[in-house]
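One chain of protein is taken out of this complex; the other chains stay put.
Chains here go by letter, A, B, C, D and E, matching the order in which they are written, and residues are numbered from 1 within each.
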Amino acid sequence: MRSFQRGVLDLRPVVLTPGVSRYAEGSVQVEFGHTKVLVTCSTEERVPPHLMGKGTGWVTAEYGMLPRATHSRSQREAAKGKQTGRTMEIQRLIGRSLRAAVDLSTLGTRTLTLDCDVLQADGGTRTASITGAYVALVLALRSLQKQGVISKMPKLTPMAAVSVGVVGGEVRVDLDYEEDSKADVDLNIVATGDGRMVEVQGTAEHQLFDRKTLDAMLDGGLAAIQQLVAAQAKVLE
Amino acid sequence: MRSFQRGVLDLRPVVLTPGVSRYAEGSVQVEFGHTKVLVTCSTEERVPPHLMGKGTGWVTAEYGMLPRATHSRSQREAAKGKQTGRTMEIQRLIGRSLRAAVDLSTLGTRTLTLDCDVLQADGGTRTASITGAYVALVLALRSLQKQGVISKMPKLTPMAAVSVGVVGGEVRVDLDYEEDSKADVDLNIVATGDGRMVEVQGTAEHQLFDRKTLDAMLDGGLAAIQQLVAAQAKVLE
Amino acid sequence: MRSFQRGVLDLRPVVLTPGVSRYAEGSVQVEFGHTKVLVTCSTEERVPPHLMGKGTGWVTAEYGMLPRATHSRSQREAAKGKQTGRTMEIQRLIGRSLRAAVDLSTLGTRTLTLDCDVLQADGGTRTASITGAYVALVLALRSLQKQGVISKMPKLTPMAAVSVGVVGGEVRVDLDYEEDSKADVDLNIVATGDGRMVEVQGTAEHQLFDRKTLDAMLDGGLAAIQQLVAAQAKVLE
Amino acid sequence: MRSFQRGVLDLRPVVLTPGVSRYAEGSVQVEFGHTKVLVTCSTEERVPPHLMGKGTGWVTAEYGMLPRATHSRSQREAAKGKQTGRTMEIQRLIGRSLRAAVDLSTLGTRTLTLDCDVLQADGGTRTASITGAYVALVLALRSLQKQGVISKMPKLTPMAAVSVGVVGGEVRVDLDYEEDSKADVDLNIVATGDGRMVEVQGTAEHQLFDRKTLDAMLDGGLAAIQQLVAAQAKVLE
Amino acid sequence: MRSFQRGVLDLRPVVLTPGVSRYAEGSVQVEFGHTKVLVTCSTEERVPPHLMGKGTGWVTAEYGMLPRATHSRSQREAAKGKQTGRTMEIQRLIGRSLRAAVDLSTLGTRTLTLDCDVLQADGGTRTASITGAYVALVLALRSLQKQGVISKMPKLTPMAAVSVGVVGGEVRVDLDYEEDSKADVDLNIVATGDGRMVEVQGTAEHQLFDRKTLDAMLDGGLAAIQQLVAAQAKVLE
Partner (left out) sequence: MRSFQRGVLDLRPVVLTPGVSRYAEGSVQVEFGHTKVLVTCSTEERVPPHLMGKGTGWVTAEYGMLPRATHSRSQREAAKGKQTGRTMEIQRLIGRSLRAAVDLSTLGTRTLTLDCDVLQADGGTRTASITGAYVALVLALRSLQKQGVISKMPKLTPMAAVSVGVVGGEVRVDLDYEEDSKADVDLNIVATGDGRMVEVQGTAEHQLFDRKTLDAMLDGGLAAIQQLVAAQAKVLE
């Protein structure tokens, strides 16, 4: 039986708690089952050097995990003096995804930074981060509009992310840590509610996958993303 | 008027929420007003090289702040590739304080690591960390005892920490960020409920201080610590 | 017109020159048009700590680019003191792909390290690296067998990689730098000659993509991989 | 018997040798018994970014120890690639102390940097550093005045520092290394000759301390500081 | 017998292949026997801070070795996070040598960067690098002239470099790796074709050397350099 007594294509309970930070322009705590990520969106009235003078804005992301977010403690990246390849890969993915969620040319000369810090990790931290980051970003933009910093909201493309895997021969959506560690194939999808994709990253963990399996995973993932986008919309109502 | 409508020698509302982590041997979320720190205590069955073969245990601490824990975003230490002097100073203070809270010789050949991660910072993050760390440490030891890893609890010395400052000529306890930034003197005290001290760190920020001022600050701080130790005891009941 | 006067689903000229290193156990220079990567495979009679005592082998990869492999010089990573996120992401992808190409349990207690150093970069450096790395790995294993270090070849799964993109509305295979920089969608596929996939990484660069587009890209990519696997086989004959 | 045949509240022989550097604006070699620190004060006609345009000056400090300043050789921090937490803590303490010694608003738009390099360490290196740094700073300011860079001396607050400890149950002033390593309580005080305090840092090493003990340590420390300030005055006559 | 059946004062076969990079302003692959170095010369229209406003140009060099350029794989410097002392020493030597090859005052406000990346190492990588770097530098200047960036070629001093050693009691020129590892004395010379020297670095490896030996080594080295300068001239014709 899967955690939370759910079917193979069901998400874990999703909780989006907006406004958890007193200081950030936008913030949300996102939970996918036992996975908890604190996401803040910070705004800054300048852009990176390569965009200066182009009149466009920028969205970037950083990702971190508290040392004891996981079953056993891992070394603190700040103490080690560098971020792991996994961290870099994830924060690059989050950044790319969120840049596709907002029309940068209408953002003004400003940077939105999404900090995704994993408080507790039970699988799916990158997909929960992206799902939460969209909410934090919208909240930050609303706050800028309310303060009169921007006159109207930039064009937004609601999107969310979910993991899909093949475990014991069956396609399952939103894997928890235990499932993830024994999955044969692992796929992360970032997409809109109507099935247009931003990112698709599939990896054969122990077994190659064919087109049919990929199709089944995409079907399951895109259906789940529809629910996640609905959950985002509700919290942003 | 001070935040939370309190008197000069009053603490902000203190909340200690134990068991916030599903994985850590001991954990607590500690709040001093708007300051929120997530503290986990992780145990490991080995000691640092300088203690090998001595039959004694070790307690150490690490401290970090989420980039947007504060009014404006600061750079992520993991991304910068090094911890600031302030971070190092604070985690050394937490480690020393907690080593005084437990009889290391009765701890067995194991290390307890206290990770204090500031989710939101409104002054007093180091004193909240120490106050929470004591709780997380006791909970971790109880969990070891329950699992039969240790047969009896090591000898413990309950202790807590508070900041005291001179603001506008008056001695105030448990400064929030705004008070802290304009204080003339800043004192951090770590002590037991009956006034025995572990650490005293006083700094003249804009104005030297005499013995009388130091005495008044110590009086205020030790009285507040008595309340904090009582709050710890309650949560550990 | 595309570079090398080719059709939208055609590869650039592929050159695989085996044995370019006098010292490495296996080596190849791989060219996809103007992209040139020097790949060596080094063997070492030990495995990383997490595999010790498990009787299994390991395959890992490192990726680098000469500072002037590109149109304008980029800073040397060794001088900067750290590898970029892009480098880490690519070398992790190469490592994962090659681990799927060889049955690690039959490799013995040894590590094969694939160094992929880009001498000249005109798009597709990661896919050229993976395609070359498979050849270098097989050559290294043959050399071990010839020296009597291993008695028989481990089980191998021939595989190659290619990029596919949507440029100006049409699906194109094996993008060069100029095409890559204006592509709306970018997909990297690692797969076997008969269409079983190892890695699929698709990214919407300027425009989201639907299932139909993804399918067309997969069709084009898998057909191209068939040719690449044939080219590998020829050189390994 | 204590080193140098001295009583419990006596300092070790204090030697302040001004002008030891041919190049620095101000310099002194300070000796507390066998502890020897070379202190230089360098001036620069600019301030850190956070002070630009505020018309105020800045004082900062750096601290280092030669690898064989101690009984056994320690690794060179420059070779290790980072300063220890201890080094950072000490140089922050020296910097804060010296900023309290000079009225920054009358210093002009310039930075004074105090480099405290320990040639030989026998306990009390941070207190010797602060005591010497005050002398080097005054000498540097006099040299600026002589050169006409500043028209009059900024307002100065003479101050010095000493360590106090509880060893074998008795309060002792200016601990050498051997005493320091067995002290139950360790207190560092930075203060003026008339007992106004800049920094007080007390640590329970093996045993908590009560108010009475703290008072006795402060009495002993402040009396010793009076002598150190007199020694500074003599050398600055 | 020496490698390539040569006499004690003979060079290994020297191959200079110009134009190996499609993108660099100047490039050459230089081979001294089995040693192969890829050298590119990149130009940039600015100078380092210490030369700003002086109307002079700059020449600098960086050196690297592919991890498996040698008999056994060495750790990638980019992965380790720092360049070794050996690398730094060599790139400083190359930079100094090439700065002596071109009149910097006639170069304009620009920097030429010579990247010397060793693809295969069989002794003499630094001397091959310098010999190749002179060619790459001239090619880059010619390309700047052709594009009209500079109106006439700066004044050039053709130069090359060779290693000389004492092996088994005899002076030998252009040592390969095996000879180098057993040489008693090792000398690197950078000079013009008519015997004027730029750099002379002699090291007693296992045995001190007297004036007579030094003279014999200089004779052999300078004669070999004459041939190398001729080879450069031929390729630059």
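Just so we're on the same page, a contact is a pair of C-beta atoms (placed from the backbone, for glycine too) under 8 Å apart; a residue touches a chain by one contact, two chains touch by 3 or more.
Bear in mind that the values here come from a model prediction, so they are computed numbers and not experimental data.
The hidden chain, counted over the whole complex, makes contact with D, E.
Within the whole complex, the absent chain has one touching residue among D:D10, D:D103, D:D117 or D:D184, and that is D:D117.
For the options D:R22, D:H50, D:K146 or D:K212, the residue in contact with the chain missing from this view is D:R22. If you put the hidden chain back, the residue from D:E77, D:D103, D:D180 or D:D219 that touches it is D:E77. Only one of the listed residues, E:G7, E:G53, E:G85 or E:G169, touches the absent chain: E:G85. Note on the undisplayed chain: of the listed residues D:P18, D:G64 or D:G165, the one touching it is D:G64. Across the interface with the omitted chain, chain E contributes residues 82, 85-86, 88-89, 91-92, 96, 100, 157, 187, 191-192, 195-204, 208-211, 214, 218. Residues of chain D that touch the chain left out of the display are 21-24, 27, 34, 38, 40, 42, 44, 62, 64, 66-73, 76-83, 87, 113, 115, 117, 119-120, 122.
As a working rule, only the chains that are shown with their structure count from here on.
The chains in contact with chain D and with chain E alike: there are none.
The mean-CA centres of chain A and chain C are about 28 angstrom from one another, to the nearest whole unit. Inter-chain centre distance (chain C to chain E, centres taken as mean C-alpha positions): 33 Å. Of all residues in chain E, those that touch two or more other chains are 81-82.
Taken chain by chain, the contacts run in an open path, each chain touching the next and the two ends left apart.
By the contact rule set out at the top, the touching chain pairs are A-B, A-C, B-D, C-E.
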